[in-house]
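Note that one protein chain is taken out, while the other chains of the complex remain in position.
Residue numbering begins at 1 within each chain, and the chains themselves are lettered A, B and C in the order written.
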Amino acid sequence: MIQGSIRVAVNGYGVIGKRVAAAVRLQTDMELAGIADVATDYRVKAAIAGGARVFAATEESVQEMHDAGVPAEGTIEDLLSVADVVVDCTPKGVAAGNLERYRSSGVKAIFHGGEKHSLTGHSFVAQANYESAIGRDATRVVSCNTTSIVRVLGALQDAGVLVNARGVLIRRATDPWESDHSGIMNTIVPEAHIPSHQGPDAQSVRPELDLVTMAAKASHTQTHNHYWTLRLTPGTSRDDLLSALRVAPRIAFIRMRDGIVALNSTVELMHDLGRPRGDMWEVAVWDDVLSVQGDEAFLTYQVDNQAIVIPETIDAIRALAGTVRDGYQSIAETDESLGVRREFLARS
Amino acid sequence: MIQGSIRVAVNGYGVIGKRVAAAVRLQTDMELAGIADVATDYRVKAAIAGGARVFAATEESVQEMHDAGVPAEGTIEDLLSVADVVVDCTPKGVAAGNLERYRSSGVKAIFHGGEKHSLTGHSFVAQANYESAIGRDATRVVSCNTTSIVRVLGALQDAGVLVNARGVLIRRATDPWESDHSGIMNTIVPEAHIPSHQGPDAQSVRPELDLVTMAAKASHTQTHNHYWTLRLTPGTSRDDLLSALRVAPRIAFIRMRDGIVALNSTVELMHDLGRPRGDMWEVAVWDDVLSVQGDEAFLTYQVDNQAIVIPETIDAIRALAGTVRDGYQSIAETDESLGVRREFLARS
Amino acid sequence: MIQGSIRVAVNGYGVIGKRVAAAVRLQTDMELAGIADVATDYRVKAAIAGGARVFAATEESVQEMHDAGVPAEGTIEDLLSVADVVVDCTPKGVAAGNLERYRSSGVKAIFHGGEKHSLTGHSFVAQANYESAIGRDATRVVSCNTTSIVRVLGALQDAGVLVNARGVLIRRATDPWESDHSGIMNTIVPEAHIPSHQGPDAQSVRPELDLVTMAAKASHTQTHNHYWTLRLTPGTSRDDLLSALRVAPRIAFIRMRDGIVALNSTVELMHDLGRPRGDMWEVAVWDDVLSVQGDEAFLTYQVDNQAIVIPETIDAIRALAGTVRDGYQSIAETDESLGVRREFLARS
Partner (left out) sequence: MIQGSIRVAVNGYGVIGKRVAAAVRLQTDMELAGIADVATDYRVKAAIAGGARVFAATEESVQEMHDAGVPAEGTIEDLLSVADVVVDCTPKGVAAGNLERYRSSGVKAIFHGGEKHSLTGHSFVAQANYESAIGRDATRVVSCNTTSIVRVLGALQDAGVLVNARGVLIRRATDPWESDHSGIMNTIVPEAHIPSHQGPDAQSVRPELDLVTMAAKASHTQTHNHYWTLRLTPGTSRDDLLSALRVAPRIAFIRMRDGIVALNSTVELMHDLGRPRGDMWEVAVWDDVLSVQGDEAFLTYQVDNQAIVIPETIDAIRALAGTVRDGYQSIAETDESLGVRREFLARS
């Protein structure tokens, strides 16, 4: 049982890692032990300038970092020796190989959605299964798309209004910072397989969900956009749906009539609200687009792929550490620290 | 009753107009009487260089065209006086105002999908309702998205395998030639209203279709991409679906395993096949992505918004002219002249 | 002569207006009297949520704002009655019409680069001509591109190393938040006229500059990228150039070897540095790309079109108000308040 602050290591300081590190620093019950990476570029330099302790993620990178003028304080082993929980944010393919090292260091480990469920045997979405992660030595915070599905469809399932769901996921092609030819241009790339993996992945957390997803990548860099056809239990009204979504955590409403008419509207809104990096931790559901026709509902929402799993990761840290036993208490603490909202704007 | 070749005028020489003019020239039973436009730019200059007779679409444009070095042979009135059928390809908002002029000139008129059904009281998709257009003085060839829906869902309805259909339409944002700030950049713009207009529009041709559509514009310029969840009559197999699509006109199969993995793959394929402008008149259905699960099917296809309505427009000319009474005969003639296919590549 | 805090009104709460308002709030010698706009959307709602006083920019918009649930505290006249200086950030075409109103209200006025030099008869870049604006009733803060040119070429001119400059300006096509068809897609749009207006515009501030610019819009939304061929006074070395740039205000170095390899690298870096909205107020010059060959230098830098004029605008407020007589003192205060830097990262 961890005493005092939970000491958190972040391995991999990319899109997710830097956000996890920043969020850890906002928690009163956590401290950032340090970050590890192999990079020697502006990201690591900025981290150091920001006061983080930086470690080399591999033996070889110690020298490379030194040569690049970003001397590491040690290696990942040194970092693990002063950490209770490590959040692995290394690229897909690298992460899985790290689990044994974490285990042998006696450090609990959190992986992300790029990894398979089987790696840890546990997939995590706070509002769905926080308690089942308590005491485990490792869990996997599911991917951005899957997290959004579990939040939204899980909320409707919990409210007893959902029969099944068929979704089309329009994904961003690469992250906004990428310039090294990881993008697609002037096209859409459909997933070759139906169902796409997000449906089964959501079932790794909520097996009772009846859902099928199709997916495609579109030619933009910021945020995913989901379209759902929902079969409802007979008699479900539009208000029933809105109520079910309103009580669930980390879902917020947006409205066309407020000028939120496109994915980039929301990015601007987040900046207007003073959010760091324009991050949106909530699933943003278009309230005034949601339509119910007979026993069906039609729904579209937006998912900030860079930010949505950050609150879940913070909760997962507490769950593994075992310091908070009630998921909703952790959710409340996390959301308070970040400023997670139910409404971004005053309703009119 | 028209004797000899049908004399066709094209009013508006943009994306659709130039393709209609080219297709008319390929028909043995039609001749291109001329084109009319207000533009004085490269499009009109290239049309003249290509041998077309050019007319000023308005009184004012006579002088403007003369000043720009593209002297018109006369006005739209002169063109109408030597035409049996006019295909109106002017922009939305302009077209509706032209109907009275066409009527007073005694020229039958075809409008396109930007106009409302009520303008002509008849909406046209060749395989669905060719015969009902015979003898009319005007019809409306429905939009690219709607045409594709009527072709595909209509084929399944005709085969008796379709119960209902729920679709997500990812549209191109603007046409490839546009540079004057008509585009969207690095975003997706969802339609604010569900159902989007394409569903009801398809019902203007096939009222018995049970369908709902959601739509969005994505950040690319070429072709639309539809995703459908279909409810099937019990016992329908994947082969049943493929058979129904195979016998229907103007639907062709594409395959991921042939390297057709994105919307721009098909554009390249059309060029490889020697198609003018890389045009694809067929709805391109991904055969090896189509999935049947229980009583549901999941389907994605691609729609070349610049080209798909061209064969329908040629058929509509014949229907209004009344020279061919059998829709399938007209379809066969049109498809032969253009080179419309059921398979783009040898199956392997 | 203004006593106490300078009361600043912001008319037009868009890309520039919202940043000016935020920057005004950071100044110890200014207060934000309020903002005015005609919009009723999320931007205004977020401004109210952020504590700003909101006024209707026109008589008609009072009712519209009320109906939209964003009640204005009054009209622009009310706002002007409690302001010493108004910063006009309304769209091009609207702004010029406002000057007379500002004059009759006795409020000093700042316009932006969309307006012509002749509107105010004075064009402002702090480091070039702060003092000449003192006591004036209006000035024009030049556009983002022009500001960057005056900073960089002006610094070289001041250091006596520049003979002439020939530049190619690759501009962003529209702003990141825009989704209403103001973009270009998959193309480049060259300016039809050489020289493009930025060269003469820079000469409105620094008439002695010998420069010619060509310009084009490219298919991205964030930041401009300039390429310069500079003719140097004989004997000028690479170090001479770097030194001249290093001592000038609001120019910062970036480096390919730090992984700053593209325009979006810098946007990410600004976020990593904790900048609000990822704003970069500095011209970012690639230190390790800058090349000197004989009497010529070749230079590329990046300009954040949304942010670069913000510090100049703050200085212009002080100059018009006449509260600070020394331009470099104002620059220092502004830069301190915002966190403007000479180096973003530790040199290695």
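FYI, a residue touches a chain if its C-beta (ideal position, glycine included) is under 8 Å from a C-beta of that chain, and two chains touch if they have at least 3 such contacts.
Bear in mind the structure is a predicted one, so any value in this text is a computation, not a measurement.
Summary of contacts with the chain left out: across B:N11, B:S123, B:N264 or B:S330, the touching residue is B:N264. Touch with the chain omitted from the figure is made, among B:A57, B:V70 or B:A109, by B:V70. Checked against the full complex, the one of A:S182, A:S237, A:Q293 or A:Q329 touching the unshown chain is A:S182. In the complete assembly, the contact with the undisplayed chain comes from C:I194, out of C:I194, C:V247 or C:A346. Residues 18, 39, 41-43, 45-50, 68-70, 176-180, 185-186, 258-262, 264-265, 267-269, 271-274, 276-278, 344-348 of chain B touch the missing chain (whole complex, contact as defined above). Against the chain not shown here, chain A presents residues 173-174, 176, 178-179, 181-187, 189, 219-221.
Contact residues of chain C toward the unshown chain are 166, 168, 170, 184, 186-195, 212, 214, 216, 218-222, 225, 227, 229, 256, 261-264, 286, 288-291, 293, 296, 298, 300.
Rule of thumb we're sticking to: only the chains that are shown with their structure count from here on.
Greatest centre-to-centre distance from chain A is found for B, with centres as Cα means. Separating the centre of chain A from that of chain C, both taken as means of CA atoms, is a distance of 35 Å.
Centroids of chain B and chain C (each the mean of its C-alpha atoms) stand 47 Å apart. For the pair chain A and chain B, the distance between C-alpha centroids works out to 42 Å. Looking at chain A, one finds that residues 186, 261-262, 264 touch two or more other chains.
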